[in-house]
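I'd like to ask some things about the structure below.
Removed from the display is one protein chain of the complex; every other protein chain stays in position.
Each chain carries a letter (A and B) given by its place in the written order, and its residues are counted from 1.
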Amino acid sequence: MQLSFTSDEIAAIVQARAARGATTLMIEGISALRTARPGDLSFLNQAKYKADVASTHASVVLIPPNYVGEPKANQCLLVVDQPSVALARLCARIESASRPPVVAGLHPTAVVAADARVAASASIGPLCVVESGAQIGERACLQAAVYVGREVTIGEDCQLLPGVRVYAGSEIGRRVRIHANAVIGSDGFGYEFIAGRHEKVPQIGKTVIEDDVEIGAGSTIDRARFGRTVIGEGTKIDNLVQVGHNVIIGRHCILCAQVGISGSATIEDYVVLAGQVGVVGHITIGRGAKVGGGAAVSSDIEAGSSVNGSPAVPLMLERRIAVLKQRLPELFHRVDALEEQLKGLAGAGP
Amino acid sequence: MQLSFTSDEIAAIVQARAARGATTLMIEGISALRTARPGDLSFLNQAKYKADVASTHASVVLIPPNYVGEPKANQCLLVVDQPSVALARLCARIESASRPPVVAGLHPTAVVAADARVAASASIGPLCVVESGAQIGERACLQAAVYVGREVTIGEDCQLLPGVRVYAGSEIGRRVRIHANAVIGSDGFGYEFIAGRHEKVPQIGKTVIEDDVEIGAGSTIDRARFGRTVIGEGTKIDNLVQVGHNVIIGRHCILCAQVGISGSATIEDYVVLAGQVGVVGHITIGRGAKVGGGAAVSSDIEAGSSVNGSPAVPLMLERRIAVLKQRLPELFHRVDALEEQLKGLAGAGP
Partner (left out) sequence: MQLSFTSDEIAAIVQARAARGATTLMIEGISALRTARPGDLSFLNQAKYKADVASTHASVVLIPPNYVGEPKANQCLLVVDQPSVALARLCARIESASRPPVVAGLHPTAVVAADARVAASASIGPLCVVESGAQIGERACLQAAVYVGREVTIGEDCQLLPGVRVYAGSEIGRRVRIHANAVIGSDGFGYEFIAGRHEKVPQIGKTVIEDDVEIGAGSTIDRARFGRTVIGEGTKIDNLVQVGHNVIIGRHCILCAQVGISGSATIEDYVVLAGQVGVVGHITIGRGAKVGGGAAVSSDIEAGSSVNGSPAVPLMLERRIAVLKQRLPELFHRVDALEEQLKGLAGAGP
């Protein structure tokens, strides 16, 4: 990133309600409160870091309305409703400024089928392949070396980063962002065991990615055996995530890195799966449930619940188990002692 | 998928033994019994869903010979030996009909070394690279953007999907299907720690993929330090699986998504590893053993056994542990109570 703003320019971008103090320095970096240097912008995101504002060397600090405190010399505190939102707004501005304009049209090295329908404002970058019957929406950008199979549809304003592979027949909505080397619509993993061999069950369904989804680098989303694998609107998927065939993921879910979801599982809206979670097939994780990192979900999870562990159990129980597990050596000793004592008592009995 | 069949056409494809009832509708979809609509085909795969046949709206239902029940109006029950096999047959038919014919020859944008030996019936798609000394067998298909390194051999009827990378010297058998962005023959992970630095141990062995193997999207199979990493005939590997150097995997194994196998492990024939299983190096998993999802295998596993957990133990023990773990809070309370009581008894003693 390249940035260079006056504090007034930043106040405008983040829609600051008020400014306390002023700085003559240009803001050329962003940093946490403790590591910021003069010329940096910082922010108070969580109340527990409040004390760090007074000692920070940042030249501009985004603070919430309820922060009480005065700036140092040559420092400007900008009051905003939500510092994290304000910061996101600033970052978006920097990002859009540093991103080169998308050039509409087909790069001469792209291989685009004659009957593919590419919108006039779409950008098909170098060494992309777009197969027969595919449709690419307005302002969609295939950055470079992207493969789009037959009859795929890609909606408006999508961004496909280098090396993305989309198998035939997949449907991708609008404003979807797919990171480098992700694979959409690969075969589901299904075989019949016949005469000592695994015979492939053809996977003739499709993958549907709804609007505003983001999919991380290297992730793989299988297509359905028949019917559909669905990633619901607004769901965000991190890197190296595996989604099996016929999985239905609802809207606005969060799947962190290296999550794996087995075939035909249902993940309802607003579910959060932390990193490396594994989900067995054919179960349902209820709306808004949260699953902790590395947990193994092997049965239905109630809506709104928080679970963790292997197998996943309610979070409070899992925490208790985690502590008591470490006291197992002690518990065995205590039971040894009890047995010993009881033997003594029994021997001393009448 | 696109399908449109009469019930008679379907009866012929699935080799039905008998038909009960008839339908005038064209079959244009496939669905589970509960979600099927008129015009869909469905199937009775497991006895526990038997009751759903009577209430399904499917127009054609594949049923096993022992199913007792009559069709509704405008519904056809097709009796087949194994509904799942019959369904697979139908899907295969649909898949082959919808797949475009493979065009033999080199796409003009492919970069193929002058001394590579490409069979006349093979298809080298757009933007593929085939390096010096490589051999590509009859009817093999490199779909697009595939990289085949020096001296690689690829057998007859292989399918390499977009973005597959095959390092120099790898050997791939016949009818092998490798999904998008998988990597075959990458360096094993080996270093010697010398004078405070990790010095690379050159990985000069190869990777051998035997006949009828399938490898999922984004999976990585390292080549051997020296000697070979082997994936045995008929073994099926899901997405994002890691196979380390010098691993020997037998025939007809199943490795589900995100499995990781460390260097020099041996996996014998017919082993099944569920999703996210981890296997340490230099151990053996015996023929036909089954390892449950997320298990950590840290020592040899007996042939034919079923294990689970971290570390993996026999399945029945693991299930018992999983239940008892959740009763640890109770157990601690019981031991507390015992100690209390015993203190009372001892105090009341003679």
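Criterion: a residue touches a chain if its C-beta (ideal position, glycine included) is under 8 Å from a C-beta of that chain, and two chains touch if they have at least 3 such contacts.
Bear in mind that the values here come from a model prediction, so they are computed numbers and not experimental data.
Enquirer: One chain isn't shown here. Among B:56, B:143 or B:262, which residue touches it?
Expert: Per the contact definition at the top, the residue touching the missing chain is B:262.
Enquirer: Of A:6, A:109 or A:298, which residue touches the hidden chain?
Expert: Selected residue, touching the omitted chain: A:109.
Enquirer: Just to verify: which one of A:169, A:190 or A:218 makes contact with the chain not shown?
Expert: A:218
Enquirer: Residues of chain A in contact with the chain that isn't shown?
Expert: Its contact residues with the unshown chain are 1, 29-31, 82, 84-85, 87-88, 91-92, 94-95, 98, 100, 107, 109, 125-127, 144-145, 161-163, 179-181, 212, 214, 216-218, 234, 236, 238-240, 252, 254, 256-258, 275-276, 293-294, 309-310, 322, 325-326, 328-329, 331-332, 335, 338-339, 342, 345-346, 349-350.
Enquirer: Residues of chain B in contact with the chain that isn't shown?
Expert: 109, 111, 127, 129, 132, 145, 147, 150, 163, 165, 167, 169, 181, 183, 186-187, 189, 191-192, 194, 196-206, 218, 220, 222, 225-227, 240, 242, 244, 258, 260, 262, 276, 278, 280, 296, 298, 310-311, 313, 317, 320-321, 324-325, 327, 331, 334-335, 338, 341-342, 345, 348
Criterion: only the chains that are shown with their structure count from here on.
Enquirer: Between chain A and chain B, what's the gap in Å when you average each chain's C-alpha atoms?
Expert: Inter-chain centre distance comes to 25 Å.
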